[in-house]
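Encoded as structure tokens, the structure appears first; notes follow it.
Excluded from the complex is one protein chain; the other protein chains are retained at their positions.
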Amino acid sequence: MSGKYITDYREDLRLIKTTPQRIVLVVGVLATIAIPFILQIDWDPPFDYPWRAWGTALNLALAWAIGAAAFNLLLGYTGQISIAHAAFLIVGSMTGAILGQGAFGLGWSLWVILPIAAVVGAVIGVLVGLPALRVRGLYLFMATLAVHFGAILLFRKYQLATTKFNAITYPAPSIPSWLHWLPFINPDEAGEFLIKGDFRWFWVIMPITSLCIIYMVNVLRTREGRAFVAVRDNDVAAALLGINVARTKLRAFAASSAMVTVSGVLLAYFITARSDESWSIEIILDVAIMTVVGGFSTIRGGVLGAFFFFMAPLWLEWIRGWGFIDSVDWIKKNGANIDVMIFGLAIIVVLVFKPEGLAGLWADIKRYFKQWPFKY
Amino acid sequence: MDTFLQLTASGIALGSVYAMVALGFVLVFKSTDVLNFAHGEFLMLGSFLALTFLVEWNLNIVFAIVAIAFIVAALGVALHYGIMKPLVGQPLFSVVLVTIGIAIVIRAFLLMTYGPLERGRILALPQGQLDIGNLVIPYVDIILFLVSSAAVVIFYIFFKSTTIGLQMRAVAENLEAAAAMGVSPNKVFAVSWGIGALMAGVAGVMYGNFTAVIDLNLAAIGLRAFPAAMIGGLDSVEGAILGGLIVGVSEQLAAGYFGGDFRDVVAFGLMFVVLMVRPYGFFGTKDLIRV
Amino acid sequence: MQMRFKRLFLLMSVLALIAASCGGDSDDTTTTAAAGGGDTTAAPSDAVPSSPDDGVTDDTIKLGFMGDITGPTSSTQLFFEAGIRAYTEFVNDNGGVAGRNLELFSEDDQYSSDEATLNYTKLVGDERVLTVVGQGGSSIITNLTTQIQDDKIPFIGPQQTIDAQFANPYIWSTIAHYGDQADIAIEAMAGDVGGAANLVVASVGLEVASGEEWAAYIEDTAVKAGGTYAEHIRLPLTGADADPQVVRLKELVDSEGVNYIALHGSPGAALRLLGSMDKAGLDLPIGGIFAVIAENVYQEGPADLLDTYWGVHTYTPPNISTPGNDEMNAWLDANGKYADTRNNVNFVGGWVVTKLAVEGIRIAAATGTLTRASLNTAMGTISSFSTGGQSPDFDCTRDGRACGAAGRPYDYNGTEVVARGEFADYASALDLIYGLGG
Partner (left out) sequence: MVAVTTIGVANPVLEIENVTVQFGGLKACNDVTFRINEGELFAMIGPNGAGKTTVINAITGVYSPNPGATIDFTDSGGNRHDLLGQRPHDIVSRGIARTFQNLALFDALTVLDNLMLGRYIHSDVGVLSGGVFWGKALKDELRQREVVERIIDLLEISQYRNEAVGELSYGVRKRLELGRALAQEPHLLLLDEPMAGQNLEEKQDMVRFIADVRSELGTTMLLIEHDMGVVMSIAERIVVLNFGQMIGIGTPEEIQQNPDVVSAYLGTESGV
């Protein structure tokens, strides 16, 4: 313990209370700011370590972190087993396409679309959540699978109606001209400052992800968040505390879906194109891998899981490239298959031996250092 | 009308595979409370093993079915003891996710062993067709239906009138009471996994003779067993059979009349509607609320 | 028996040729190289300065491949990658290019565009490859088109035919567009039924946007040629049989007199359709896009339907003897390599596009600088590059169309794939009109 007494409720409500926490926060913020600059450094890392790819992986992981954390908000905290999440990525990309500056869009800017997408996601989230009032547990799981297939069909029909056979493209968003006076904003010859490349995207995705994560953490530590947990653990007891179980479930669906939709818009714009072939059932598996390995039922787990999902293959591939491993023929031939298998095994191993996932591991490490050098 | 009958006939053949798959799926769920996402992979494993046994080694089909059933069942039992047993008491969804992990591993294994190329239909069963007026029914479809029915009947007799079947029902009904009566739940779980996987394995061999192509998409059949099982009710054996047939027929009708892109949507959409009207399927039990 | 002798003789002669040429000037190995090849290779290649940022180091030239090696479309792209790898080894065996060896970096995306974005950075940003050869995945190249334009990196011979890549000055497509393939297919179908007026065609395709694209071009071409177009039938991606689709086809045969199927899809989709047609006893001739020409369709499909089954392709399957294929097979035989991937038309595809890339590298190196920019310029000057019959001659000087905007149908004679005529026979069928998708 820090040995500091909390004397005020207001102080007790702060997320950052102790000096070590404050130090971690400052270091974290500084590191976050430094990382994109470090990744810009032009050098040749040892063993052909992929360097720039980390920038892309970071952006993907950040954008997916919103989705994975929102999945945990619904699954982990509210106990609603919904896998309609990929459907909301689809909703996000469609919102971005309909309102955005692509060939068939209304021409709005990404900065306007993002909040609208959150609202659209929330509304559709409520609609998708309605079955949750009727069915629960694994039946709900299945009902939301139906939503997924419906969303894919809808997207395909939309794509065929607009861009026909070509994928829907999302042009690079630009910073409005009245903001060009800001430092580091150097418009190109056409007088535009386009968000392109990993470095610039980082400064878009990272703050949005941070805001979304902070939003979710805040929801969870206030009245509705407690109600989510109450509904998960014992919905009859929750109702007897005055919690409208139905409305609470729908609110959880709305909040979670809004976040996933935002993540869907971000990813669509970052990837720059989406087509009907972008959505397969594997996306659901991807989210599952992220949340399990990260640790479900915590927001932190979702974030850690997303990072694991995009960083681990980089590591694995890098390791496979080492001379002595690279010389094994079987590994060379089955490289990516081995990755897939490792992911599958990771899910099993984590759930059997460490159900709290990476987040649990993190907590263990923290506890260890807190008690160090006294072991129990 | 011809079209309708033709589609229905094909749907019944397909539906009987779904029924067999759904039955194994429901059995595992009923006794162990595990929603097995890897069930489709068990089926796929059966189909791929059938390729090895029937096409590459040219073995007798009856022998092949027995051997494959044994292998897949052994895998099911091994999975129970190796992975599922320590997970008892874990939340519902973590167990589902473990089965997703198993599914991923089986997939990767098959891809490494058999390579990515699609394989054609297995021709181990008598080819040819039965013509009834304009209606054409391939022998394969008829055999498929008969084998599924036989499997279902054998399973039913086993489930209703053998000691282990009785124990399985007892464990499904009330785990603690059954344990108190001296039934070993662990053994019952293992048997359920074995039989569930066995049904999938046999269905895989049969499906390998029915489908036109054997590739890693076959696991999708396992995915279709979900709506089948859900429509019937997740814990109902009779429901699985009915659900399988309903999904098979409606899917073929939808694909025939509205186009192939409505196939998934119809199977899952139908399930969605049934769940909204009857949240526990046609034959499923509703859990009681206790305070 | 006679056949085998012929092949043996051919093999011997090719081996002799290679042995002879290896003894002499190594540059002559590419006996089929176009006229331009001679003087470019004459330049002292060591004179080209290194440019590590563009993937040209002192002793190697880095090439990239990105595609789906273990995912849902791996049954085509795996072979494509193998062909690319094989050709780089072939070049290295024969003394390399521009005084350097080729080094291939392959990245697997399992058909996920998120993963592909990551792989692109790895190849272009980290490995700094000179060019990406034979990229695969139509939803993926759309993602990358803007980035390719920004990075100005040449993409040579991507595996698909989507509109976005044709408009991009850094993407050098090699496979004929669906529009071209439809032209050739309809021409061949019309020939089979005794004139376009007799043709009643239905299209069958996977339930993806490119399936609709194929249907649109088939309808357009068939109607313009004076034939009749019935309707488009969709195959689901995940289903494993095509029974309902075959029922519908039977109806169309009865009601509209459909006498040809224009097929879109993967080998798996083709097998599904064939299997269900076989079971239902429906026998219709089928002509399809390039992806349906696959050895496993012939090996695994029902024999009685395959005699009227063909597909249009820009690349020549490996069993058909052409100077280019002979050279390839001889090298493969001599080295005993790629035994499990070489019997696939996509393997030839990978081989051919790498050949084109190497030609580009030669031309660029001859100008004294080998960079992404000079390679791109060099690609634009290739006006008639012969691959030794492994594809039509490549002409990359024309905007908005593939270097190999031609193809021909390939039939199956019961034992192996045979070409139906020469590429030139179908050149007149091409109307070179694209963009039905708007």
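Each chain carries a letter (A, B and C) given by its place in the written order, and its residues are counted from 1.
Keep this in mind: a contact is a pair of C-beta atoms (placed from the backbone, for glycine too) under 8 Å apart; a residue touches a chain by one contact, two chains touch by 3 or more.
Since the structure is predicted, the reported quantities are computational estimates derived from the model, not experimental observations.
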Exercise. So which of A:D233, A:D326 or A:D364 would be touching the chain we can't see?
Worked result: A:D233
For this session: Would you mind spotting which of A:A151, A:M216, A:A346 or A:A359 touches the chain that isn't drawn?
Result: A:M216
Exercise. Where does subunit A touch the missing chain, residue by residue?
Worked result: 9-10, 12-13, 215-216, 218-219, 222-227, 229-230, 233-234, 236-245, 251, 254-255
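Quick note on the criterion: only the chains that are shown with their structure count from here on.
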Exercise. Can the chain contact pattern be summarised as a line, a ring, a star, a complete graph, or none of these (other)?
Worked result: complete
For this session: Give the label of the chain whose average Cα location is farthest from that of subunit B.
Result: C
Exercise. Which whole number of Å gives the spacing of the CA centres of subunit B and subunit C?
Worked result: 39
Problem set entry | Cα-centroid distance, subunit A relative to subunit C, in whole angstrom | 38
For this session: Report, in whole Å, the distance between the mean C-alpha point of subunit A and the mean C-alpha point of subunit B.
Result: 34
Exercise. Which residues belonging to subunit C are in contact with no fewer than two other chains?
Worked result: 70, 72, 207, 238
Problem set entry | Residues of subunit B whose C-beta touches two or more other chains | 111, 223, 261, 264
Exercise. Inside the complex, what are the residues of subunit B that reach subunit C?
Worked result: 3, 6-7, 10, 14, 111, 115-121, 129, 136, 138, 140-141, 207, 210-218, 220-221, 223, 252-256, 259-261, 263-264
For this session: Spell out the residues on subunit A that touch subunit C in their complex, using ranges where they run on.
Result: 48, 50-53, 55-57, 60, 64, 156, 159-160, 163-167, 169, 171-172, 196-198, 267, 270-278, 280-282, 286, 310, 313-314, 335-337, 340
Exercise. Which residues, counting only subunit C, touch subunit A once they are in their complex?
Worked result: 69-70, 72, 108, 110-115, 117-122, 125-127, 138-139, 142-147, 150, 162-164, 207-210, 212-213, 216, 238, 436-438
